[in-house]
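The next block holds one structure in the form of structure tokens; read it before the comments.
Heads up, one of the protein chains got dropped from this complex, but the rest are sitting where they should.
== chain A ==
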């Protein structure tokens, strides 16, 4: 069996569709996951431990179990709880909940990286805890946590592949079906690897640019 790139060009439509779907799922899951993560971290930061306790359980469960199982439970187990979700919705929700747990831990570490004295100073000026998060903590911690956020975003791009098990036709599932009908596994899998690698490069480059922008005050303050 020779290495035949025509397999890819012959199936370019399916591959493109799969790729678009993967990117959509990834972006939606990441954006929602960031929102969930930020909210969880802020609630953990600002409320008492009775409100924070269920959130700690959420984070522990999502981090402690395989994403595959979580997806199965949401998609196949959902109907038992009156949750009849389409594969797409279940997949994006699952990705967001999974990513949100990790993102919340990153935000939490970011919040504690800001010296408490700065927060006390703001409290003494009558600034509310939420406004302190927004104006004192977030702007300073973003520079610090950006690499970790970018890293998690890349990991989520790879987790989108798991959605194939709940019949979402994302890139990995397209590639698998092409592979199993044509037996051109080498070509298709190489293509798959290249695409995920491209995702990594794109996120890394974006994070670098963002880091430079957010980090401007750091540079300014170094001279």
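Keep in mind that, in the parts below, contacts are C-beta pairs under 8 Å (C-beta built on N, C-alpha and C of every residue); 3 or more make two chains touch, one makes a residue touch a chain; residues count from 1.
Criterion: contacts and distances are computed from a predicted model.
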Q) What is the protein name, per UniProt, of the chain that does not appear here: "Carbon monoxide dehydrogenase", "Cysteine desulfurase", "Polar amino acid transport system ATP-binding protein" or "Deacetylase"? A) "Polar amino acid transport system ATP-binding protein"
Q: Have a look at A:84, A:120 or A:201 and name the one touching the chain we're not showing.
A: A:120
(Q) Using the document's definition of touch, tell me which of A:140, A:176 or A:204 contacts the absent chain. (A) A:140
Q. Taking the full complex into account, what residues of chain A touch the chain not shown?
A. 115, 117-118, 120-129, 131, 135-136, 139-140, 217, 220-223
